[in-house]
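Here you go, one structure.
Note that one protein chain of the assembly has been removed; the remaining protein chains are unaltered in position.
Chain nomenclature is as follows: A, B and C, assigned in order of appearance, with residue numbering initiated at 1 for each chain independently.
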Amino acid sequence: MRTELVLIAAMAVAVCGCKRETRTFRESPPASMASDVAVSDLHPGGGNPPARSISPYEQNAWALNEGKRLFSAYNCSGCHANGGGGMGPALIDDEWSYGHEADQIYRTILEGRPNGMPAWRGKIPDAQIWQLAAYIRSMSGLAPKDAAPSRSDHMNGPPPENAAPRMIPKNAGTPPAAER
Amino acid sequence: MSLLDQEPADSGDEKVVPPLDPARTLPASLDVSAEKLEAVWAEKPGLFGWLSVVNHRDIGRRYIVTAFVFFFMAGLLALVMRIQLARPDNHFLGPDAYNQIFTMHGTVMMFLFAVPVMEAFGVYVVPLMVGARNIAFPRLNAFSYWMFLFGGIFVFVMFALNSGPDVGWFAYPPLSGPAYTPGKRADVWAQLITFTELAGLAVSVEIIVTVFKLRAPGMSLNRIPLFVWAQTITAFMVLLAMPAVMLASTALILDRLVGTHFFNPAEGGDPLLWQHLFWFFGHPEVYIIFIPATGIVSTIVSTFSRRPAFGYLALVLALVSTAFIGFGLWVHHMFATGLPQMGESFFTAASIMIAIPSGLQFFCWIATMWGGRVVLKLPMLWVLGFFIVFLVGGLTGVMLAAVPLDLQVHDTFFVVAHFHYVLIGGALFPLFGAVYYWFPKITGRMLGERLGQWNFWLFTLGFNLTFFPMHILGLEGMPRRVYTYQAETGWGDLNYLSTIGAGVLGVSVLVFLVNVIVSLRAGVLAGDNPWGAGTLEWATTSPPPNCNFVYPPTVAGVNPLWENPPDQPVVVGLRDDVRDVLVTYVLDAEPDHRTEFPEPTIWPFCTALATSALFIGSIFTPWAVVIGAVPLFVGLTGWFWPKEAGETGTQAWPIQHRTLPKPGEAPAGGPV
Amino acid sequence: MHAASVLQSVLAPAGPQAAHIARLWWLMFWVATAVFVIVSAFVVGAIVWKRTEPRRDDVLRVAVTLGVAATVVTLFVLLVASVWTGRAVASLGASSTVTIELTGHQWWWEAVYDDGTPSQRFRTANELHIPVGRPVVLKVTSHDVIHSFWVPNLHGKRDLIPGYTTAIWLQADTPGIYRGQCAEFCGLQHARMALYVTAESNDAFERWRMNQRREAVQPTTDNARLGRDVFLRSTCTQCHTIRGTIAGGAMGPDLTHLATRGTIAAGTLPNTRGHLAGWILDSQSAKPGNQMPPNSLPAGDLQLLLTYLETLK
Partner (left out) sequence: MRTWTTIAVLAAALASGCHRNPPQGEQPAHGAAPAPPASSVTGQPDDGQWLMASKDYANTRYSGLGEITTSNVKDLKLAWSFSTGVLRGQEAAPLVVNGTMYIVTPYPNILYALDLTKPGAPLKWSFKPKPSAAAQGVACCDVVNRGAAYADGKVVFNTLDNHTVAVDATTGEQVWNATLGDINRGETLTMAPLIVKDKVLVGNSGGEMGIRGWVTALNLKDGSQVWRAYHTGPDKDVLIGPQFKPFYASDRGTDLGVSSWPPDQWKIGGAGMWGWISYDPELDLIFYGTANPGPWNPELRPGDNKWACTVFARRPDTGEAVWAYQYNPHDLFDHDSINEHLVLDLQINGQMRKVLVHPERNGHMYVFDRQSGEVLSAKPFAFTNTATGVDLKTGRLQYVEEKKPSTGKVVRYICPAEPGAKDWQPSAYSPRTGLLYFGHQNICEDMEGLEVSYIEGTPYVGANVKMYAGPGGHRGEFKAWDPVNGTIAWSIKEQFPVWSGTVVTAGDVAFYGTMDGWFKAVHARTGDVLWQFKVGSGIIGQPITYKGPDGKQYVAVLSGVGGWPGAIVSGNLDPKDPTAALGFVNAMSDLPAYTTKGGTLYVFSL
């Protein structure tokens, strides 16, 4: 019995490790996740908020780091700086105009938002948008610390993602108890 | 040329034996009970006892076996790499796997095999060679082994979890830095360094103190066996070199985990700083591996030439100067970074200069062989292999010291060939010799001759087949650390040949493994001194008793078994009811005082566990350093808890020397 | 670009520096061979030559002393040869040079041909052209990790280190195409980071340079025009530049004159329509881990795009 427990624990560790370190270069994006996106907290008619699934990229160091690379490669940093914002809103705080869930962020990038967020549909491959979404969550400490990227080889900016204070989203659609 | 003068002829001089102190009174009997001694120096039984072992023979044996296990695993990784490279555009491995594998191969070979195995032989052989009952700081020794073991397990487990390091064994930032190696792979590498360096530093301290303070009376500095000299000098090099890389790897971890900027050029850090720190360790590292091997070569050459090594003083000074110069040429790993011409010339000169002491050693060994009658037993065969193979590596080394040539072949397969010729030729060949040489002492049985011959010849063939073509590949432009190459480069055939050679090497190692297993069960019984060697480890039984020597010996020459007179005294006056050892003076090894060595204890194991938890935890959160300090503190407290007053013997016998009543048990003199 | 025309060898020098180094190599090689033969002979002799009487130490002493003296003399000769060669290859005369700023990226080479007039500068990737007989100075640095520039037929290597810019001189005396490769481990695709240097006559070089300075040719056929539109509305523009269009990405190689290059993806694949198509659709199978994402283009769009890219002479 005890051996089994140990084995299970070891396997759990192994799974975590693999998830964190796997590097898949040909991503098949989790398309299904984008089907049911709401950015409002109001769900009239007694409906419950849509169920969320965790983005596979969020636990994966490689994908998160790719997200970080793309964040500057695609000029996201031009508006959002290194997370503190500028022309665009801050991403390292606890305020999310259009939702903090990965699928909501995906939608925000894909379709744009009316107050100045460009629509990147057709300009960024789907898988990369998901990587960006996962990275953006890590900027406010919402991704696991052991997978989140560390500082970049640039000017010392905000605390690196793996040391970023975890900012519980303020206008989250999900009750605090369901927070990850 | 006084350097080459032989050991003074007055090797049997009476003045070597320290005079008795007339002021001390002698007890009635100085005889000790061998049974009592065995019991006092025995380890505890059971699993608990197994974890509590503090004697240098058990720990040394474990060290050697563990290091060889890592060697086999890293060798398997090398085979996998060679399969991938056998053909151009091969799809056996992807770049991700290949990068982890070659990094693991290099890292494990360097940090978990080459350095530890040399130290392991030191741990086993040095106390015996200097006539000590145990290594100095036995608990630290146990701790060192556990750290080494846990570090090795840690890195292989992480490798199995796809978190193996993938940034090369010298892990240059920025590639190994936070921006370009996400995840924990580089942290695993950096922390492994900390593990092994901690283990290595501990062993160095033990060896230095053992050699300086636990030598048999009479073993003045000019009578220390060459292997012991080599180990001592290596230990000093470790003390000076390894802190540099520990510093560097800690800085790397801080960069990655905490967000410091040691190696970030944007914020005033410098990626070249890493290279300087790393190679300030990395180049001496080569000598840390090579110098013990020269000690092995000196020992084996002397034993099998049936005469003392020619040019004792020259050999020792050659080692010392190699060690010194070894710290002055790290920059030749960095010629391609674009240094000022003046600096390049200086380091070229230093790199070329180091060939002089090596050459001197070579000539002394050849002179030893010319001056004696060579008996071509298996250990000596490996040393002959060393001569030829290392010579090639040394000569290509001189080529690499030349900046313009280095600029061409640096970071190519030429360099891969070079350092395998140096490291396998310069360290692994002597090491196999050492295994064949000391296996009888350690196990009491000889290694099989026939399988041994197969092992040697297959190894030599496989080795040259694998690595010689790499010289040509390098000149043809093949960079190292490539997971594949294109067909149009024309590198396919030589790579194929190399892969075949690697297979032969693998078979040879397999033969060795079989030989060891078979011989352990059914090898010829060795007896005390099967080779007729002259150093003290052969003056006791094979394998040695718990206390190493019932009566610690005194010596009258470099090769006491050859040079001691028949009535050479032994040490008496040490207690047989506690773990009493004799401490001697540094220079002339005259008796200083007695001290009591610690009992077996579980605490080093516990402390090592706590330390490992701290190190591994610190990869995931900096808080682990704080939290992990608590169990570590507990472990250290247990370790250093003072003994109760009653346990320490109050009765002290005066230390004396005397001739043993039964000459047969005593070290008997003269070359065999 | 065919395998036969490719050279990548230390021992086939095509310029003065590589020639100096090759001479040093042969000197070293023969000295080393001699030393190896002599020392091996002594080792083997010690074993094979069974003597009745061991040699006396004073004889050995003389022999060893002689050996060490010979070693010192040999090493000194090699040192002098090395330093002399080092000075000879360090730099070339400064007249009539071509200056190229070479930047290493994971995993490709970016080259900017410098010019006193800023608008005469141009950017290309992975393939350099140099005039035969004229010194070329490369100013090298890196965008990300450490790389190393190495074209063995022309010169030894020089590391490209972020935060540092260093200069290395080159010259080719023999026309030809020389292959180089990144020599410092730089991550996943270190193996596929090749570089081609075309050494050609001064006239050919100037013709090439004039053409490279021009912005991309405007498409003349309908298909090419449609292909350009595909390019401009797809993800390509995020990372690639085609001068003369709005595409100004700096993360990938400049494609303004893509069709003049012999290979794509830093020497990974020949620059043919088929390979280009495969590369655009799924670059990750040819070069796993590279930074170009797979692109799912409709078949028709892909053909149009390829047609356009092929016009980029």
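In this text, contacts are C-beta pairs under 8 Å (C-beta built on N, C-alpha and C of every residue); 3 or more make two chains touch, one makes a residue touch a chain.
Quick caveat: nothing in here was measured; it's all calculated off a predicted structure.
Colleague: Taking the whole complex into account, name the chains on display that the unshown chain touches.
Modeller: A, B, C
Colleague: Identify the residue among C:W25, C:F42 or C:F122 that touches the chain left out of the display.
Modeller: Among C:W25, C:F42 or C:F122, only C:F122 touches the chain that is not shown.
Colleague: Looking beyond the chains shown, say which of C:A199, C:L226 or C:C239 touches the absent one.
Modeller: Residue touching the absent chain, from the options given: C:C239.
Colleague: I need the residue numbers on chain A that touch the omitted chain, in ascending order.
Modeller: Answer for chain A: residues 72-75, 78-79, 81-90, 92-93, 95, 112, 114-118, 153-159, 165 touch the chain left out.
Colleague: Contacts of chain B with the missing chain: which residues?
Modeller: So the residues of chain B touching the missing chain come out as 265-268.
Colleague: To test your reading of the contact rule: which positions on chain C touch the chain that is missing from view?
Modeller: Touch with the absent chain occurs at residues 117-122, 143, 162-163, 213, 215, 237-239, 241, 243-244, 246, 248-251.
The rule is simple: only the chains that are shown with their structure count from here on.
Colleague: Tell me which of A-B and B-C has more C-beta pairs in contact.
Modeller: Most contacts of the two pairs: B-C.
Colleague: Among the residues of chain B, which ones contact at least 2 other chains?
Modeller: 96, 174, 179-180, 265-266
Colleague: Which chain C residues sit where two or more other chains touch them?
Modeller: 144, 162, 188, 288-289
Colleague: What part of chain A is in contact with chain C in the complex they form?
Modeller: Per the stated touch rule, the residues are 23, 25-26, 69, 73-74, 122-125, 127-128, 153.
Colleague: Mind pulling up the chain B residues that touch chain A in the complex?
Modeller: Residues of chain B touching chain A: 96, 158, 160-163, 174, 177-180, 182-185, 255-259, 261, 264-267, 620-621.
Colleague: Quick check on the complex: what are the chain C residues that touch chain B?
Modeller: Of all residues in chain C, those touching chain B are 2-3, 6, 8-11, 18, 20-21, 24-25, 28, 32, 35-36, 39-40, 42-43, 45-47, 50-51, 54-57, 60-61, 63-65, 67-68, 71-72, 75, 78-79, 81-83, 85-87, 89-90, 106, 144-146, 148, 150, 152, 155-159, 161-164, 166, 168, 179-192, 194, 267-268, 288-289.
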